[in-house]
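Only a single protein chain was left out; the remaining protein chains are all shown in position.
Take a look at chain A:
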């Protein structure tokens, strides 16, 4: 009995019991559905074992959207609790768990897979490659992320959610103050999915460095590819720091080491430093690909080439370097002294310069263009003013003496949502709408899309701008309640209304998908937006080999040149195509990782040892496996090309 007690929720509530029932019913429904429609084989062959970058991209996308709703529910519960003073909707413990999981889910299990979805789907197409450099590693990356996400998400029904904030500062996150297994989940689940991110980093860098189409020099790469390259360089630089920090935190919690304890020579601020050495570059890992997507969209819908290509590239490289030199601005108030604060204050403000260059370049891209107000373009246009406000408040926060007043307040919360939502979330929704026809062969409805954009923007402003004011009035973040005397009530109510409007907007996205599946026309061709880069030069739906013939690249926008200037994109003849084989190994390996993680969380050591052996056995088996891939014959390619909308041969 004692063995099972630890799986109980330390702090149960009706909401959690309801979630348990819903989760159980969903699992049963999925299993029953798959069995009834005899889809197990299809699922295994086409998805679980796939190494195709496009399918992996789609799986990232679906996971990210699911996590967006999971994190969104957390958010709306938080805003509801704070909508009125002395509200009793949630208690302190429940609120703490919710803001912790909201942060982790949104950053690590929503934003990261969302950008990985686009990197996976778009980058090989943009550079004219057949797949990523290491397709099987790519599948492992995805399944590691997926298992990490699942492990994190079961925490609230088995054993309890983490409750020490998404930053999980020690000693609060240590055993003394966080007794439940929640923080173990945090340490292990992020560790597993972080390993996946690190592998994606290596994979993407190799892909971009080695697999570009003939003629595509570095300075002829599309902006999204550049952004992906820079973001993945940051991933490879900083994710090892997170890996080490999480390993140390895990050891503190499970093996009684003293890295971050306050006694016995440990140092609690070491965690804060290591966390933000990863954490700050992490936000640039998210925002740079978003910038890349905006660059593609703004250029396409202005019917103009991207202004200042070289300075766009240079500014991203500068941002990536600076992003690793600013971490201490997350704790100016730690007491490290005026000199140290001045250094980090200046480096932080310096980031505003390359970012400003990008904003102006987007504006000049539209200058003398022919601007079409499609849904992706609306998000990009909405992004510019809203992100500018988020950016300038960032400069304000960078003034370290003034930050003593902003730190830990709702002003800070307003600032980072003001950069992440218009910056990353808008970009993801813009990218989703923009690339949807390439992924699925039909467009999302424009009318519903425009409604979504406006609701989301208005909801965003209502939800987050009041926080700037309450922050300056002394409302600290992460307070589960406040008294009426503080006078924060009205503005928090406005925030709640804004959050509600945003929730409606997100629901509209789901409705739009449903509506468009039913009613959107399917005969849209392969280039519905009149775009400029290679991903639009292949057929829709994209054949598994992407391009029947490797494209020949002459400029930054080869497809545009092919359409307008008679550039010959596919000069070669058809040949047989070499492709990688599917493999069940990544899924099996990562499932064992899930078991490993789960048993680690609950310190079930026999199972930890068994699953560790299992992981190494998988690795060993792989090293003895001879798999040289397969060839698609010329006839097969011809057949596919005819079927998918006529080859441009």
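The rule is simple: a contact is a pair of C-beta atoms (placed from the backbone, for glycine too) under 8 Å apart; a residue touches a chain by one contact, two chains touch by 3 or more; residues count from 1.
Just so we're on the same page, contacts and distances are computed from a predicted model.
Quick one: find the hidden chain's UniProt protein name among "YCII-related domain-containing protein", "Peptide ABC transporter permease", "Quinol oxidase subunit 2" or "3-hydroxyacyl-[acyl-carrier-protein] dehydratase".
Not shown, but named in UniProt as "Quinol oxidase subunit 2".
Based on the whole complex, identify which of A:14, A:41 or A:337 touches the chain you can't see.
A:337
Which listed residue (A:407, A:438 or A:567) would be found touching the missing chain in the intact complex?
If we include the chain that is not displayed, A:407 is the one touching it.
Which of A:96, A:193, A:250 or A:323 sits in contact with the chain that's absent?
A:96
Where the complex has a chain not shown, which of A:17, A:367, A:511 or A:631 is the residue touching it?
Spelled out, the listed residue whose C-beta touches the missing chain is A:367.
For chain A, enumerate the residues touching the unshown chain of the complex.
92-93, 96, 163-165, 169, 171-172, 176-178, 262-269, 272, 302-305, 307-311, 331, 333-335, 337-339, 341-342, 345-346, 349-350, 352-353, 356-357, 359-361, 363-364, 366-373, 381, 384-385, 388-389, 392-393, 395-396, 398-405, 407-409, 469, 472-474, 476-482, 487
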